[in-house]
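For this depiction, one protein chain was excluded, whereas all remaining protein chains were kept in their positions.
Moving on, here comes subunit A:
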Amino acid sequence: MTAAKKLMSVRRDWRERDVRVVLAALIIAVATVATIALFASQLQRTLVSSASSFLAADRQLEAEDGRPVPEPWIAEAVKRGLETGRMVEFSTMVLGNDAFQLVSVKAVSNEYPLRGELEIQGDSEGSREQIKHGPARGEIWINPRLLKLLKIGLGDTLEVGNRNLTVSGLLLREPDGGFSLAALAPRVMMHADDVASTGVVQEGSRVEYVYLFAGKEAALDDYYKWLQPQLGPSQEWKGVRDGETLSRSLDRSESFLLLGGSLAVLLAAVAVAVASRQYALSQRDTVALLKTLGLGSAGIGQLYLKRLALWGVTGMVGGFVVALPLFWLLTLLLGEALGRPVAFQLDSSALTPALLTAVVSLFAFAYPPIRRLKNVPAMRVLRSQPGETGREAWPDMLIALVAVFGLIWLYAGELSLVVSLLGGLALLLALLAFLGWILVAMLRKVRGGGHAWRLALVGLYRHRRASLSQIAVFAMTLMLATTLILVRTSLLDDWQAQLPDDAPNHFLINIAPDAVDDVAGFWKERGQPLDQLYPMVRGRLTELNGQPVKEVVSKDQRVGALNRELNLTWMDSLPADNAIVDGRWFEAGQKDGVSVEAELAGKLGLALGDKLTFTIGSDKVTEAVTSIRTVQWDSMKPNFYMAFPPAGGLTDMPATWITSFYLPRDRKNALNEFSRRFPTVSVLEIDNIIERIQEIVRQVTQAIEAILVLILAAALVVMAAVVSATLQDRQREGALLRTLGGRQSLLVRSTVLEFALLGGFAGVLGVAAAEVAVWALQFRMFEGAFSWHWQVVLPIPVISALILALFGRWQLSPVLSVSPMLLLRRLE
């Protein structure tokens, strides 16, 4: 290798500390961004497909009026390249082994399910199978509870209306076993083409026709645009995003991953900027010498540009080398959590942001100080020249700011988020530097303490410009990392709170008023007390202040709640997870008024005092809005848009009661006894859904933790970069101190103390700033309430002080192990 080539070689560069920091920062940045981008796109695909499987399709069209939708609607969907399927749902009595039982029938076409899988047990051995089709014609699959209720077995015959169907499987899980309250009784599944021959479904029967659609998002959206104007009041279009719990989980995890991505970019950028400036400073002598030996500024520029390009390639390759196995691992874990293999699919478009990050980090953060190297005067070989005043660096900072802005915009995709994040950080940096300055100035006044203590204080004060920038940068890094930890913690707590392990997983519906006490007693005896029981009256909101609601509310504002019957209730006390946002809750003995759910009230533009008219059967009930309240829709408890006071407008209306409760899996047999004793009560089992949501949440958590580790690694690199900026000075001073007779232990103690103080200050400022940031973020992105996090926050300054103290001690090692003379010569 020639000398000139060797000058440019990455292997040689690797020996330079600052280059190692730049490369490590680049690798971490690329790895973090690539992992996040790959995993987010994977998660998106998996969750959407897994959420789609809750619908057994990408979209559903439900017709609740007992009539199929016009045939041309389906033909149009097929014409637009969509896959379609259909289901018919109804309740009926079936006869098996001389016993009758009310069942909820789902009759499905050949195409069902378009998304997701069914789980059945096809033989008595008990092996479970996952399949992608419904029963064949002439066959029926039944909920295992029916085996005991009807005392039948696999291969026996079940009579559905006029038709005998063979029980060929036990239905363990259906992908769209969602918890629509219309579902009744134990489920059986048969073929849609067999429905006619049963004779059960007649004109006017209570039947729900459900159509399934799957295909490209754009095609689905276009189709809906075409379909929407033709939809009647009882026809509802449902998408994945309507599934509230899951879609909220998805949105939150996306927000979180993006936030993580932005922070990683910021941290990496800071590390790259600091380390390359340091590198540029260390290269000034070399550049002056090369100029003296005859290399022109163009040659110098080329030399360093080539080097930068090599760093970039190394960073990218290194980053992907780290990211790919990480992503592979996450994919594997995701598959494990979902109980099915998830394809390891590299979304090449997800790699673009990683490459862009590397290129932008290099050219916006590393290049500017290195570019200025060509201005180093050759005269420097004879006489050391004044260093940079810092004024030259202003344009660099402008470039860097624009670049950070652009990158984070690319990630978060939301301008206001970028502006508030960066604006906040800039303010913060200034504030941190100011507070740091006060702290350092105060320290100067501190008296007493041993030599080491005084030396440490003097050290902090003497390097106060460096100390301040270090404190500010450390504090910012700690703030970002702490914010992330806190947001993660509160995010997970939030999720956990939504779906605690004992979240209600069964609903009891259709409880007759006179059976309420018996039902409650039944479960109390078995140690599974019910949550609160609510009466439920089905009714439609038809008028608003005397005007038909469909005229008052424009079509764009129309909400699902207007298109179907609502479950109305009365209650005397506000449920614990509801909150009044306007008006007042019913007073004891109050008989008038209605409380409306806040989101619906917002969409309909309701205010206190507005008169709502409900049509219940053939009756009409009109009440004024007396309060507006928020509802925790994902609480897995009965929730209501409209609540009346007891003895209010709903009295005398035909009501059934509803409740939810938690039943552990191993006690599910109690349901059989329950169904026998209360044959008219419908049991809705949602435990499978809850388990899947919990698994997904756990999975996302794992991904977030993996990314958090990468981000913390980036934070450490930033620290290394910043400390290394004053390393030479410190080593030189240490060597001088030793030359002048300072004992090693004094040097160690004073350095360790100085770094511990730095770390402690930065820790205090960083966590304080993090609390403020979390408050803002929770307010802004996660719509959560704010709480202090002392238990997380308190140890951080201590840990930060410890880490920096250790770091300082480690950096001091060369000063201690080498003779002062050699060291001074080396540092010359």
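Definition applied: a contact is a pair of C-beta atoms (placed from the backbone, for glycine too) under 8 Å apart; a residue touches a chain by one contact, two chains touch by 3 or more; residues count from 1.
What we mean here is this: contacts and distances are computed from a predicted model.
Missing chain, UniProt protein name: "ABC transporter ATP-binding protein", from among "ABC transporter ATP-binding protein", "ABC transmembrane type-1 domain-containing protein", "Serine/threonine-protein kinase RsbT" or "Putative membrane protein".
Checked against the full complex, the one of A:Lys6, A:Arg462 or A:Arg584 touching the unshown chain is A:Lys6.
Screening A:Ser297, A:Asn545 or A:Gln728 against the full complex identifies A:Ser297 as the residue touching the chain left out.
Of the listed residues A:Val313, A:Leu332, A:Met379 or A:Ala624, the one in contact with the hidden chain in the full complex is A:Met379. Against the chain not displayed here, subunit A makes contact via residues 2-4, 6-7, 12, 15, 285-286, 289-299, 377-379, 381-383, 826, 828.
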